[in-house]
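I am attaching a structure below and will ask some questions about it afterwards.
Shown here: the complex without one of its protein chains, the others still in place.
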Amino acid sequence: MNIHEYQAKEIFRSHGMPVPPGEIATSPEAAAALAEEYGGRVVVKAQVHAGGRGKAGGVKLAAGPEEAAEAARAILGMQIKGLTVHKVLVTPAAEIASEAYVGIVMDRASQRPVFMVSAEGGIDIEEVARENPEAIHRQPIDPRYGLLNHQASRLAFHLYDDIGVVRQASDVLQRLWHAYEDSGATLAEVNPLVVTPDGDVVAIDAKMNIDDNELFRQPDIAAMRDEEAEASSERRAREAGLSYIKLDGNVGCCVNGAGLAMATMDLVKYYGGEPANFLDIGGSSNPDKVVAALSIIGEDPHVRSILFNIFGGITRCDDVANGIVEATDRLELDLPITIRLTGTNEEEGVAILEEHGFQAMIDMDEAVQRAVGAVS
Amino acid sequence: MNIHEYQAKEIFRSHGMPVPPGEIATSPEAAAALAEEYGGRVVVKAQVHAGGRGKAGGVKLAAGPEEAAEAARAILGMQIKGLTVHKVLVTPAAEIASEAYVGIVMDRASQRPVFMVSAEGGIDIEEVARENPEAIHRQPIDPRYGLLNHQASRLAFHLYDDIGVVRQASDVLQRLWHAYEDSGATLAEVNPLVVTPDGDVVAIDAKMNIDDNELFRQPDIAAMRDEEAEASSERRAREAGLSYIKLDGNVGCCVNGAGLAMATMDLVKYYGGEPANFLDIGGSSNPDKVVAALSIIGEDPHVRSILFNIFGGITRCDDVANGIVEATDRLELDLPITIRLTGTNEEEGVAILEEHGFQAMIDMDEAVQRAVGAVS
Amino acid sequence: MSVFIDGETRVAVQGITGRDGSFHARQMIEYGTNVVAGVTPGKGGQRFDDAVPVFDTVEQAVEETGAEASVIFVPARFAADAVFEAADSGVGLVVCITEGLPVRDMMRVMPYLEERGVRLIGPNCPGLIVPGQAKIGILPGQIVREGAVGIVSRSGTLTYEVIHQLTTRGVGQSTCVGIGGDPIIGTDFVDCLRAFEEDGDTEAVVLIGEIGGTDEQVAARWATENLSKPLVGFIAGQTAPPGRRMGHAGAIISGSEGTAAEKMRTFEDLGIAVARRPSEIGEIVAGWMEEA
Partner (left out) sequence: MSVFIDGETRVAVQGITGRDGSFHARQMIEYGTNVVAGVTPGKGGQRFDDAVPVFDTVEQAVEETGAEASVIFVPARFAADAVFEAADSGVGLVVCITEGLPVRDMMRVMPYLEERGVRLIGPNCPGLIVPGQAKIGILPGQIVREGAVGIVSRSGTLTYEVIHQLTTRGVGQSTCVGIGGDPIIGTDFVDCLRAFEEDGDTEAVVLIGEIGGTDEQVAARWATENLSKPLVGFIAGQTAPPGRRMGHAGAIISGSEGTAAEKMRTFEDLGIAVARRPSEIGEIVAGWMEEA
């Protein structure tokens, strides 16, 4: 789960990290009031689940309340990588002597968290990784030990020379580690970590991703989910226990199993179509899920054709067939539906569908071709 | 460091363990008042750093306030293994359906903590270990992982059959683990862990030893030290940074290094004497330490002869000689002093001593024999 | 011969009295798997379906029945502890079907298993099946057929689809292993390729990958140097957008890493066959088997 910068900063603060003050505004007036309150220069930053905010014009420096209102006006409602900005963070502008990058990612290959720090901060770290990989120092963390003090110190010595700054930075890295670990994060980063002209270390940006599978034990973080930032169809799917991602095509896909769902999308594309979505109804044969799935797909105005691809293993084909019959009864859909159904209780499933005027297919390639062809 | 039962119970309580109420009394009246407050039967328990309290008569059941006062009167001031009881714990008597033993010890051989549980609780566990070792189930703990849930559950299944009781006991074991781990304990035990007739699991006794080396990071526990329970000479030695243990003999020993101090005591015994103490002045040559050491030994009324055994390595013999001169100047001791001094700056040390009328010896055996012979 | 298990392997089912556990325990037994014990704390002493003894702990199950492998059907929040328990009990193979395990739990589990030399398959996987002999997990027994193709896959139903394609063409399987769709898993592609290389019953191998991570590339490189048997790969998620988790926790393209295109290119660059459609896997493998 993505959380916003201001939410990550709340978590950082609760772990004692040096984070400047800042509050959320949803209107230019509110932004101006915050700028007034802080005095001096402020930064107005789009809160949106997309990278590259700065380049997209989503981060603006303002000399005072008036400019802050102006900046908020420009940013609120802006689209960044397809996502609408609903909130801005208003925060005092920091004096900057140097900028560094510090981050922790869950590394799949080594199966452990890895710290990364670079004295080249404030810029796109993936670019640094590509063009100047030596500038990034990595420290794998043994999850049974956490970040050891000497490791924090070693990372800090890679960034700074002054022992006072090194000590502060080591402390920040330790706190960042605890924020990462205690939150069940898969990513936590500060870019840039700033040293002020007075020699103070401050985290002026914050980014965290949380492992979805952790949310059951992180109710405070689960409550940070920004439903406004989700497509409403994705929110409904999540609430119905479906795994759904909206795409831009016109062939709606309803599949059991994530791998088969991806392969189905790929096959739609292979046969000249464009998938409208990823949708995994999971292993359950619960007709309510089929109803929810069909209703979500049906409400996408771009969808011109709907494809079911069900491979009955644990899922029984007759159950899914009943679900489809029930769902199409309840919903009034005026779209062509192609159904591919095979595996456990295939014959019973096909019989149920045929009884209700549906034609069921056995072969995946043929079904996909027909669904693509059904787009008029 | 030893802490009392009531202190261990405070720690247990702070970790959410089910511990019955209880308060300390230092007079029969106070004990009666507590019994009045709790109502019903109470147990009056000597708080003293010695095992075998029960056998020594230090634990008494009382039907009400009057009997509680009587019990406190009998116990307060009692000597148990040479230690005077200054405090009793008054606690409501529990209804007991079954008694078990659960404990965690730091196991030197495996270099990890080991859980031990036995369904034979309420009795001397060392006796069980000797006579019926199979009745004790052991679970080594990987300190990097702590007590895993299935380990707690497995231990609980060794004690109980009822799944409700097993779940409670697993939870108690987890909390005991955290109490042990967070306190820097080397031992934590509950003997007995009781199941009441209603099926509740309750820790009606508590014992903890804390690693002395942990105390710097455990100020709350360090503050639990019962100075009243220490011999006053040992308290003074501790405050002076000396390692001192009072014994029953009459040859006072002042040695640098713990191993050499023990070997010196042994040699006193070997040559027919009885050591009055263990005393390690450490590696320092600080004359203040020598003064403190000599004063503590000198105040022991049993001491008839004082033996210095100094092997100069880091410690310089001349420094120690100066300390002895200074100490005997400051203190007026009317006891024979035998000094063995060898190693770094031996000649200078011997010269200083001889200047001040002391005779210094080189050979350890000879010095010990002379010190033993000096006991008149 | 077969990979990791065979018809003799003595299996304990953790969570045997739960909804999923009981259903799949029956399916496994019906398929011929040697299910010797079930484990549900508090139900020790009972018998599952009047036949399989149930124990309170895996340790007891191993002591009493000599179980060598365990399969886990307990809810996500208890699953990591179930793996720890299995690892402590003396079984050599743990198959964790449960999905939704926190990554943080898995990072602690993995070194624990390694220290004890215990193999984990999963989590979030369908398990494995040796056609005609045994299955541990949830792979549907009716779609497989005895034969000589080893299959290793990160997905569930997509694997069934591929097995089905092969079986329909008359091409049987030696062992099919679903290694799971999570970012941190026990047995990986390379472990399975190595096992297939050593398995006398396996003549060709199918690898079904998906977006996310670089395991497919690592496996392809390993295969180039170490696998003497023909290999075909398939990568799901060519149309997946970056940064979104496609169902499986591990199926996410991070930055430029983990795209299907990159994975397929690695296979092609190394001269390994890559199927464009699931059905093409069947075509390719059937071709090899006819030649042989």
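Going by the order they are written in, the chains are A, B and C; count residues from 1 in each one.
Assume a residue touches a chain if its C-beta (ideal position, glycine included) is under 8 Å from a C-beta of that chain, and two chains touch if they have at least 3 such contacts.
In this text, all values refer to a predicted model and were calculated from it rather than measured experimentally.
Asks: Quick one: which shown chains sit in contact with the chain that's not drawn?
Replies: A, B
Asks: Among A:3, A:166 or A:268, exactly one should touch the missing chain; which is it?
Replies: Answering carefully, the residue with contact to the hidden chain is A:166.
Asks: Among B:211, B:226, B:299 or B:326, single out the residue that touches the unshown chain.
Replies: Checking each option in B:211, B:226, B:299 or B:326, the one touching the absent chain turns out to be B:211.
Asks: From the list A:27, A:149, A:232 or A:359, which touches the chain that is not on show?
Replies: Final answer for the missing-chain contact: A:149.
Asks: Provide the residue numbers of chain A that touch the chain removed from this figure.
Replies: On the chain A side, contact with the omitted chain comes from 142, 145, 148-151, 153-154, 157, 163, 166.
Asks: Could you list which residues of chain B touch the chain missing from the display?
Replies: On the side of chain B, residues 106, 108-109, 111-113, 126, 142-144, 181, 184, 186, 211-214, 216-217, 243, 245, 247, 255-263, 265-270, 275, 278, 280, 283, 311-315, 342-344, 363-365 touch the unshown chain.
Basically, only the chains that are shown with their structure count from here on.
Asks: Just the number, please: Cα centre separation of chain A and chain B in whole Å.
Replies: Distance between chain centres: 56 Å.
Asks: Could you tell me the distance, in whole angstrom, between the mean C-alpha positions of chain A and chain C?
Replies: So the centre of chain A lies 28 Å away from the centre of chain C.
Asks: Could you pull out the residues of chain B that touch at least 2 other chains?
Replies: Residues 145 of chain B touch two or more partner chains.
Asks: Touching at least two other chains at once: which residues of chain C meet that condition?
Replies: 108
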